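Taken from a larger complex, these chains appear in their original positions, while the remainder are omitted.
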Amino acid sequence: MEKERVVSMIEVVRKEVPLVHHITNYVTVNDCANAVLAIGASPIMADDIKETADITSISKALVLNIGTLNERTISSMIASGKKANELRIPVVFDPVGAGASTFRNETTKRILDNVKVSIIRANLSEMSYIAGIAASTKGVDTAKEDEGNDPVFVAKSVAKMYHCIAAVTGKVDIVSDGERVAGLSNGTALLSKVTGTGCMTSALTGAFAGIVADSLEYDYFHAACAGISSMSIAGELAKRQFAESGTGSFHVGIIDYLSKMDQELMKEYINMEIK
Amino acid sequence: MEKERVVSMIEVVRKEVPLVHHITNYVTVNDCANAVLAIGASPIMADDIKETADITSISKALVLNIGTLNERTISSMIASGKKANELRIPVVFDPVGAGASTFRNETTKRILDNVKVSIIRANLSEMSYIAGIAASTKGVDTAKEDEGNDPVFVAKSVAKMYHCIAAVTGKVDIVSDGERVAGLSNGTALLSKVTGTGCMTSALTGAFAGIVADSLEYDYFHAACAGISSMSIAGELAKRQFAESGTGSFHVGIIDYLSKMDQELMKEYINMEIK
């Protein structure tokens, strides 16, 4: 039942073309925009405090990504986040590198203290930091699952703590609202060889979150599962075609398969289990 | 006659390799640089107030794009624009998202009040905003032609108002200097599925504008037509080869065909009509 919902969302995204506002890093921003276009939504990137809340107010979802944060954009993130909360627009938060520097830790806390987020999408070390569990972060693209940490426990903890969906991506991706727990087993290790696949996953999650408010059928748990699965499945299909060519072609292939993603492909490939 | 001129410009660009200074957004900047290289010109991106006018003064054209504007770069745009005016270097202005926020509206006005632009390249909703005609903007990549608006009327109005070339891209692209009107009917809807194709069109227009000052044959009307046509034709050819692969491959294909663009391809494919 949950799976059918996750699978069917993409057709709604392609029909409604939600506008998704991103305040994100300059490393992967082009890929995020192209991923959102490929999945059928419409991206807008704007980060100046003088317009950021205005842009949020015409959008269907807001994605906050702290990959290359600075004082200027943090204020914008909070202003946009508050506007989103006011208008009941969902906020997807990607705490890139939380745990790696005091500044990132403080910013993560500042955002969570000021903005009610709908979905947090992070790797295990980042989510563990949020859960208050000691974790070490090694780089942005190489964070590995700390064996001492259990992603299900971490996801449930954060979901309860912040009354949100917590999505921990890793070998098996875990999505939880504190009660329900989904395990998603698509994807390939090759995704870690292209920068921004995590950022793109958060961006896609924003696209799916953008259709929830106008729907009776979907909630943010489904949106997080759909965002993650669309990326993982695109990665699997791209790997099959391009692994031997190299990571440049694989990168292009991810966008290719996102642009071809539909209900049939989602249904055929999704490996989702409610735990 | 106009068409022959438009078609022949590319050989001059490839021969003279004009340096094109961009103050542009961080979403599509890499594509803009690669598009300008592919067409045979040389891009330089610099946006700090401490050097921006210096960089403009060694360039053959200046491209101002407000896709991700902020206070810091607006000052740089105006300083560079004034320097360009002083040295009679052409300015191409891309008012991305004009109409979408008060900040973008004010910035658009501030640039037009302070800088004499040679070419404005925009979609219909953005150009309509400039024309003072009420228009709604939905996102950056999805703005559709408002049926209530006539692009020929809008282009002519803006061209007369600012004594510049106004280029309205859409299903049919309209270029006007207030008297002459060209309709360009190349391109494909698939171009709207890759972020930055509008920005790249403005960047290419800058490359073509960069050879006008040293020429007796060309003016900025031709430069705008050549910038738009080169992109549209590259899009058509890339679509033919890559539409089935997906939008990632199509994106790569656009740059491929720009790099192969020459007088023969332009002549064979250009669909240009003087109205």
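By written order: A and B. Residues from 1 in each chain.
Criterion: a residue touches a chain if its C-beta (ideal position, glycine included) is under 8 Å from a C-beta of that chain, and two chains touch if they have at least 3 such contacts.
Only a predicted model underlies this, so the values are computations on that prediction, with no experimental measurement involved.
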Open item on the list: Can you report how many copies the full complex contains, not just the 2 shown in place?
Closed with: 3
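Note that only the chains that are shown with their structure count from here on.
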Open item on the list: Rounded to a whole Å, what is the gap between the Cα centroids of chain A and chain B?
Closed with: 33
Task: Residues of chain A touching chain B in the complex - done: 17, 19, 26, 29-30, 33-34, 37-38, 42-48, 50-51, 54-55, 58, 72, 251-260
- [ ] Spell out the part of chain B that touches chain A in their complex, as residue ranges.
- [x] 25-28, 30-31, 67-71, 97, 100-104, 138-142, 193-196, 245-249, 251-252
